[in-house]
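Take a look at this one; I'll ask things after.
Shown here is a partial selection of chains from the complex, left in place.
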Amino acid sequence: MSDNFRETLETFENPRPERDYWIEIQCPEFTSVCPKTGQPDFGTLTFRYVADQHCIELKSLKLYLQRYRSEGIFYERITNRIMDDFVAVVQPRRCTLESRWTPRGGISSVITVEYPDA
Amino acid sequence: MSDNFRETLETFENPRPERDYWIEIQCPEFTSVCPKTGQPDFGTLTFRYVADQHCIELKSLKLYLQRYRSEGIFYERITNRIMDDFVAVVQPRRCTLESRWTPRGGISSVITVEYPDA
Amino acid sequence: MSDNFRETLETFENPRPERDYWIEIQCPEFTSVCPKTGQPDFGTLTFRYVADQHCIELKSLKLYLQRYRSEGIFYERITNRIMDDFVAVVQPRRCTLESRWTPRGGISSVITVEYPDA
Amino acid sequence: MSDNFRETLETFENPRPERDYWIEIQCPEFTSVCPKTGQPDFGTLTFRYVADQHCIELKSLKLYLQRYRSEGIFYERITNRIMDDFVAVVQPRRCTLESRWTPRGGISSVITVEYPDA
């Protein structure tokens, strides 16, 4: 798996860095591939973060997430990896990322990662 | 962008200033313009505040929000700016403002600002 | 506006005063008149209280609220006034009153009062 | 009103008394009689408790609640009485009981009792 996905992410200057405020971004059209079965997975990603100097640029986030369309990767790993990329580029004060996946075999999963660690 | 929008906001005297109580105002018909694409944006603004000496007059709030109908401004900036105008005119003890935007490119955003800073 | 509305409120003896417990009462059929426009307003009132020696008698509460049917009064003032009458007559240990109003000009309001003051 | 209703309640041994865990039981088919009007009342009872040595046996709870079918009793009193019977027989570590009643005269009520007292 290529490691330079995060280069796709772009930011813009936080218009009010002196204030702590929350930005929530819902991305219900995420899809990747299960590395075990080769079948596509579908999920909704929700970012919630307090910006420091930078805010995420939404179109770049969309393009970044689309790069996973052909990647074979498990739920737990993908959620942590996207969180790491987001934190590395945006450098938020606080952030949570929730990934909510459609059912497989009658079972559905939700992964929730938090930064900094609780 | 003109800066005197807040002149439109009017208040009336808080009928019970000795009591802390919450007033929530939902405005689902907000629209402005994306400065990048020139396309209209649509959102729902929700104010929640504890009045001090003044309460916001609802018709003036409606007219104030309508002034953004032709303004080109990003989500993060607009939410902070409206908060600043609201706080400057109403001078509440506490206030939150949430802006919830319709999806663009499959992605939706919610911005939540708090006064005084958390 | 007449001031003796609270005479309509009746109570009965709390059957278990030694225990703190919550009573919630929803009244979705409240209507009064906007003093500015002369138009009727419609709202849902929700009382939540911990009784001390007295519980509110529901039929008397219904008749009390009906007395506002022709009263011209603003959201903030009416919510505080009903709270004051309720507290004066029932003398609860704790109480909140929420009034939730139907939209006017695309804007809806919710007022929440708490006793004793937070 | 007969006082021996609680004899109907039966328990079985808690299979894991060394662990604190919550058991919630929803009973949407409760009915009694209003002592003032003689009209039937309908409500949903929800028990939430942490068992100590005993768990409530569900069929006995159903039969116990059916004994109120012809009883004339007010909301506040019935909720406290059922709570007392439940606590006396099951002897839980903690318990809440919520009774949620269908509307009468456009007004609905919810009573919430907690053990031990908050």
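In this document, chain identifiers A, B, C and D correspond to the written order of the chains, with residue numbering beginning at 1 in each.
What we mean here is this: a residue touches a chain if its C-beta (ideal position, glycine included) is under 8 Å from a C-beta of that chain, and two chains touch if they have at least 3 such contacts.
None of these values were measured; they are calculated from a predicted model.
The complex in this file is a homo-oligomer whose displayed part has 4 chains and whose full count of copies is 10.
The working rule: only the chains that are shown with their structure count from here on.
If you average the CA atoms of chain B and of chain D, the two centres end up 46 Å from each other.
Annotation: 28 Å between the Cα-based centres of chain A and chain B. Residues of chain B found to touch two or more other chains are absent.
With chains as nodes and touching pairs as edges, the resulting graph is an open line.
Taken together, the chain B residues at the contact with chain A in this complex read 74, 76-77, 79-80, 103-114, 117-118.
Interface of chain B with chain C (complex): residues 12, 14-16, 19-29, 51, 55, 58-59, 61-62.
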